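Missing here is one protein chain; the remaining ones are kept as they sit in the complex.
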Amino acid sequence: MGPFLQYTVIGLTVGSFYALVALGYTIVYGIIRLINFAQGDLSMVGAFIGWTLLVSLGLEHLPLFLAIVVAFVVPMLGTAIVNLGILQFAYKPLLNRSLLAILITALGMSLVLQNGSELIWGPAIEAYPPNLLPAEGMFLGPVHVTYVQIALVVVSLLLMGGLVAFVQGTTLGTAMRALAVDHDAARLMGINVNQVIRLAFVLGAMLAAASGVMLGLYYVQIQFTMGFLLGLRAFTAAVLGGIGNIPGAMAGGMLIGLLEAYTTGYLSGKWEDVIVFGVLITVLVVKPTGLFGERVAERM
Amino acid sequence: MAVLEVRDLHVFYGNIEALKGISLQADAGQIVAILGGNGAGKTTTLRTISGLLRPRSGSITCNGKSLVGLSAHGIVAMGISHVPEGRRIFNVLTVEENLNLGGYLIRSDRAMVQQRKGAIYALFPRLLERRMQLAGTLSGGEQQMLAIGRAIMSDPKVLMLDEPSLGLAPILARSVLRTVREIADRGTTVLLVEQNARQALTIAQRAYVIEVGRIVLEGEASELAKDERVQKAYLGGFEAVSSASPEP
Partner (left out) sequence: MTADELMLTIFVIFLALAFVRMLAYRLYGEDPRFTQWLNRVDSVPYWSRVIAFLLVMGAVAYVDGDEYFTSVMVSVATYAMLGLGLNIVVGFAGLLDLGYAAFFAIGAYTSALLMTQTHWNFFATVPLAVLFTGTAGAILGYPTLRLRSDYLAIVTLGFGEMTRVTFTNWDYAGGPNGILQIPFPEAFGYVFQTQFDFLIVGLVLLAVAMIFAQHLEHSRLGRGWIAIREDEFAAESVGVPSLRLKLFAYVMGGMWGGLAGGFFATRIGAIDPTSFTFSLSVLALIVIVLGGTGSLPGVLLGALVVVGLPEVLRQFADQRLLIFAVLLVGMMLVMPQGLWARIRRKPKPFYGLQEEEGEDVAAKILREHQVQMEERDRRHAAAGHRVIKEGEAILEVEGVVQQFGGLRAVDNVTFEVRRGEIFSIIGPNGGGKTTLFNCITGVQRPKAGRIHIDGRSVVGLRPHVIASRGVGRTFQGIRLFKNMAVFENVMVGLYPRHRTMTWQAMLHTPGERKDELRTLQESRRWLGFVGMEAVAGRLATELSYADQRRVEIARALAAHPHLVLFDEPAAGMNPTEKVELDGIIRKIRRLGITVVLIEHDMSLVMRVSDRIAVLDHGSLIALGKPAEIQQHPAVIEAYLGREEDDLMERAQGA
């Protein structure tokens, strides 16, 4: 029982990172049916902006609370601007064109982000300040939980809670959900569709950036290639939960995190991919719209 | 004076000319019916007025202000509301949320949104009962009520309805049209696309008959209702009508 719970803790921590990135995939996909392959790389960009602030600019020496707030807020804003730029210059002209052209462009943007970051921050592995957060933790029965794990999961849950509150509780959020059903009908309500699409890109990027900073704080090491695997897992999570479906993306992220932790714990890390994708394919064969069902607009 | 005026509207889908010069007008508080067969261009006309389609040429004005070139949401802001064919309610949202979206443009004025919702619930008490239900679970008649309620949340000057009685039992269709009459009586101009010609002509003041993208008949509704050509059009095909207007 001990190891199992221990793996569960690890799985939930990592899963919450995946869930954040998956939300970005799901929001954007639900509205414009674009798999924004750059989503994982946005996370990486967020992680590097956070690293620049903390390490290069020395914010790590500020009071801890202030340092952390800045290290989250600035990357989230910066990444949001990057994502808006991508939307405007790369996707917008292709939105009503073939799905393939826009998919290739998305893959291309992922490459641009990776190689652009490599140019800016270099190919080397960089390290978040290892002693910024307390390393100790506590025992809950047989399970050791670090304070960092608790803090990161709590922050993730807060962000997700905020998103859900926004999407469920405000008219703008309702408009976002409406757009995932019917674009024309939404236009007829007076909804500025482009504005809502931009909002989705901003939200997606902010969540991705937050998860990037958390990854940096959790694993310490970051590199310009880190976005690929993260994006892949998050995308898998979004599809597993039912793409376009917000609770689905969160549950999917957690599930993938757990799956990964159990596989590594009980089997071997080298079979992670096989197990994760195996489960995904099995789920899709049994339930073709994901665990929680899809919410996707008809093609415009 | 004309609240809505459309002049010589030409609309294309790719190379296909769907509207070949449509002109019509609607005065304040009037119900104007647009009749015609499937594929004649009725829906295209409404979609062009509401900005979902762009005309190749022609003008659309509301109270003298041009609508051509405005975005669809801009046109809603100008006071034109459109209940599309097939209702197109957001079936994964609740009734209340659907209405909230109808008031999207006034969303910052919460009191106003509440007040208008109250008025709509008074008009359609059934919607109040089902306030928290997902719109997709409503019956056809209730969905139509919701679609109309959602459209008048923005308190439009012009309300365009595309086949509101589609698929409704006669008694429900009549009650929907009665509501349309009530809405018009309060001063809203209504553009009504309806397959049920007789009922449409009973509540309308003016009517146009469209065929293959052209207006082939127009006039006072009461006169058109007596017109043998319209009668024939609905049980005998449109030949009688169009033989009067030679093909180019």
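Order as written gives the chain letters A and B; numbering starts at 1 within each chain.
FYI, a contact is a pair of C-beta atoms (placed from the backbone, for glycine too) under 8 Å apart; a residue touches a chain by one contact, two chains touch by 3 or more.
These numbers come from a predicted model, not from an experiment.
Peer 1: Which residue, A:Leu57, A:Ile125, A:Ala165 or A:Ile281, contacts the hidden chain when the whole complex is considered?
Peer 2: A:Ile281
Peer 1: Which is it among B:Gly69, B:Gly118 or B:Gly167 that touches the chain not included here?
Peer 2: Within the whole complex, the residue contacting the unshown chain is B:Gly167.
Peer 1: One chain is left out of this view; which of B:Ser50, B:Asn100, B:Ser154 or B:Asn196 touches it in the full complex?
Peer 2: B:Asn196
Peer 1: Among A:Val70, A:Val112, A:Leu172 or A:Val220, which residue is in touch with the absent chain?
Peer 2: Checking the options A:Val70, A:Val112, A:Leu172 or A:Val220, the one contacting the hidden chain is A:Val112.
Peer 1: Touching the absent chain: which residues on chain A qualify?
Peer 2: The missing chain touches chain A at positions 29, 33, 35, 90, 93-94, 97-101, 103-105, 107-109, 111-112, 114-116, 118-119, 228, 232, 235-236, 239, 243, 270-274, 276-278, 280-281, 284-285, 288, 296.
Peer 1: Touching the missing chain, which residues of chain B?
Peer 2: So the residues of chain B touching the missing chain come out as 14-16, 37-40, 136-137, 139-140, 163, 166-170, 174, 177-178, 181, 185, 195-199, 202-203, 211-212, 234-239, 242-243, 247.
Note that in this section only the chains that are shown with their structure count from here on.
Peer 1: Distance from the CA centroid of chain A to that of chain B, rounded to the nearest Å?
Peer 2: 43
Peer 1: Name, in rising order, each residue of chain A that touches chain B in their complex.
Peer 2: Contact set of chain A toward chain B: 171-172, 174-175, 177-178, 181-182, 184-193, 295.
Peer 1: Contact residues on chain B for chain A in the complex?
Peer 2: These residues of chain B touch chain A: 50-52, 71-73, 76-77, 81-82, 84, 88-93, 97, 100-105, 107, 150-151, 154.
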